[in-house]
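Heads up, one of the protein chains got dropped from this complex, but the rest are sitting where they should.
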Amino acid sequence: MADRVREPYAAPGQQREAAMMGMYIFLASETMLFSGLFLVALHLRLEHAPEVVAASRQMHYFIGAANTALLLTSSLLVALAVEAAREGRARPAVLATAILLGLGFLALKAVEYRMEYAEGILPLPGAVTEFSSPARHAFMNLYLIATALHAVHLSIGLGLLATLAVRLLRGTLPLPERSIVMVNAGLYWHLVDVIWIFLYPVFYLAR
Amino acid sequence: MTLQERPDRENLADTGLSETPAERVSYLRAGHTLKSWLLTTDHKRIAILYLISITFFFFVGGAAAALVRLDLLTPAGDLLSNEGYNRAFTLHGVIMVWFFLIPSIPNTFGNFLLPLMIGARDLAFPRLNLLSWYIFMLAGLLTLAVLILGGVDTGWTFYTPLSSMFAHGQVVLAATAVFVAGFSSILTGLNFIVTVHKLRCPGMTWGRLPLFVWSIYATSLILVLATPVLSITLALIAAERLFGLGVFDPAVGGDPLLYQHLFWFYSHPAVYIMVLPALGVVSELVAAAARKPIFGYAFVAGSSMAIAVLGFFVWGHHMFVSGQSMYASAVFSFLSIAVAIPSGVKVYNWTATLYKGHISLDPPFLFAMAFIGLFVVGGLTGLILAMLAVDVHVHDTYFVVAHFHYIMVGGAVSAFFGALHFWWPKMFGRRYSLVWGRLSALLIFLGFNLTFFPQFLLGYLGMPRRYHVYPPEFQVLHVLSSAGAGILGLAYLMPFAYLFYALRYGPPAGDNPWGVTGLEWQTRSPPPKHNFDAVPVVDGPPYDYHVEMEGDEDG
């Protein structure tokens, strides 16, 4: 089977290790991407502490908390599906539930954006906004950029998981030989989760 | 992998290896259609694709430089308007940095040589490798679109608030191009790191890696960890310009200096992305020139890693006069001096390598010597810039311009040409004219010095960089510099003539025309598609030349 050992490799174990290492390096790179945003957030917080605290108090932290719960649960489900795949069992239903939770996150996020838009604090282009201080404006700018970028990552993760769920259903992913594909998609999903775990306190609980 | 696990010859099919007779002869014969090139996953063919694309960008960027130098012949700048001049030097910077220098050695020679040097059949992720070339080309097309749509006038540094609120050009498009190119860098770096970790042939321990591999490895770490910070920073600039989502905008309490910190956190390490592979190339060339083991292998390999790591902590030296805290400046000045030490170690070790060697003066080695000379001047003037009190005066003047051109053009480009001359016979199986090679090395060295040495004087005299109109008393030095640029431009064109001539009419090179060590020389020229007929086994240190030394006269 061509899928088993590809050209530059001599043994399946070697190929698996390489794929895993590649994923970890990619995640390190992603982490650096978001760390730039966190640095900006830190700077804003240090320079304009009272306004940032005030802005953070206005956030719908319960929606953020619900979203955190959704993502953590979906990460757990993905981890279970990955473990099963390693042992050779396909669990498309578990994966599908994880995807639903991810979609739930996006839906809640959309609701939250809508509420903020109605309150006039979401600085979308063309939106009518009213901020109590300039620094709060900057805070909301950063909030919108960071959460939108996170949502993009989340959508990519959903795409990955959906593809895998379909492959599991159709049985086109030989397990456990190619479980590395599941492992890597799972790692990516966990990173999306971890980034949210940092975004949540930075924007909602920074008081 | 231990020696026992090594696949034996009869079982090659098991390792996924299937070659047609043509592929067995040479990777160049593995197909002659355009499709066989554009859909290849062979690291050697992808290297050639990169070679062609970056050569193209080198000449686009060079044309912009020619405009700039022509315009500076007169103090009033009669050729271009102020705006036009700004667009020319911005384009020169953007193209040369992201579309020539950063991909130059890693993506061509790194791609071609890394698997060959460690005895692998390809990079760890061949399809990803092709994908990163396509991403690179997409970024390149975006840059050309910027050029056609009127250019951009912020300087390659995209300083805010100029870039986000005041500039007129295609800032967002240019930032997007650099953003996209960043993905290509990240994927390439990732591929190299995994390859070095996982695909070394039996016996190729870390202590036996060729120094070029060490430097590519160090470069890849920077590519993977620094590039995303640039990506997010440019994304923030684009968000501010497109959607008004300002985070650096002083009107909402943002800080333009924060942008500079983020930008230089990438862009200083980026200098090492450009020069570390060059240092690796020169280590190879010096050892080959002297036919001796490199002096102090561990120090030279370690210094690459030291430069890569320290390079992450010196970005603040671009901001000594920006208004950052005095203490920050003092720390960054100290670290900048510290990072010069490993570079100095390399230079001293190369010199010591030549001692009692068998020194050849063939073109690759002349390029290496030119590199060392120019790199030493560039490095030491970098130390001058690291001195706080002096930097206050020469910051943002032609002194800085001269300094980084000595490192990047004198250094990285000389090494690029050195590599091209050294590995050309391996890549294409043909020899070129050594006489022309020596001549072009000499001309590049002279033309370069004539172009950039006067700029040190200009800088100390107080000529700021990015100036279209300048005081008449600087004209003589500017004319000298432009004259040098003319020579340099011609000298850069020369190799393309005789190297292309050699492609068709050059005599066959043989497997090892320079008589040097290294796994890449133990296979055919050009190598077969799968690099080696059988996976090689290494049982000695690199640069193992001592056999050669027997039979010398006592003198």
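A and B are the chain letters, set down in written order, and residue numbers restart from 1 in every chain.
Please note the rule applied: a residue touches a chain if its C-beta (ideal position, glycine included) is under 8 Å from a C-beta of that chain, and two chains touch if they have at least 3 such contacts.
Quick note on the criterion: contacts and distances are computed from a predicted model.
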{"item": "Absent chain [UniProt protein name; select from \"Gluconate 2-dehydrogenase subunit 3 family protein\", \"Cytochrome c oxidase subunit 2\", \"ABC transporter ATP-binding protein\" or \"Serine/threonine-protein kinase RsbW\"]", "value": "\"Cytochrome c oxidase subunit 2\""}
{"item": "Chain not shown, its touching partners among those shown", "value": "A, B"}
{"item": "Touch with the omitted chain, as defined above, among B:Gly344, B:Gly486 or B:Gly510", "value": "B:Gly344"}
{"item": "From B:Phe299, B:Trp436, B:Phe453 or B:Tyr501, residue that would touch the chain that is not displayed", "value": "B:Phe299"}
{"item": "From B:Leu39, B:Val321 or B:Val435, residue that would touch the chain that is not displayed", "value": "B:Val321"}
{"item": "Residue, one of B:Leu28, B:Ile307, B:Leu354 or B:Val535, that touches the chain absent here", "value": "B:Leu354"}
{"item": "Touching residue (missing chain; options B:Val392, B:Ala497 or B:Ala534)", "value": "B:Val392"}
{"item": "Contact footprint on chain B, counting only the chain that is left out", "value": "77, 82-83, 85-86, 153-155, 157, 159, 161-162, 165-167, 250-251, 253-257, 290-299, 320-323, 326, 329-330, 333-334, 337-338, 340-341, 344-345, 347-349, 351-352, 354-361, 369, 372-373, 376-377, 380, 383-384, 387-390, 392-393, 395-397, 457, 460-462, 464-471, 473-474, 476-477, 549, 552-555"}
{"item": "Absent chain, residues of chain A that touch it", "value": "47-51, 54, 132-135"}
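Everything below uses one rule, namely that only the chains that are shown with their structure count from here on.
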{"item": "Complex contact set, residues of chain A against chain B", "value": "2, 5-11, 14, 17-18, 21-22, 25-26, 28-30, 32-37, 39-40, 43-44, 47-48, 51, 123-125, 133-135, 137-138, 141-142, 144-145, 149"}
{"item": "Complex interface listing, chain B residues touching chain A", "value": "1, 5-7, 14-17, 41, 115, 120-126, 128, 186, 189-191, 193-195, 197-199, 224-229, 231-233, 235-236, 239, 242-247, 249, 251-255, 258, 262, 535"}
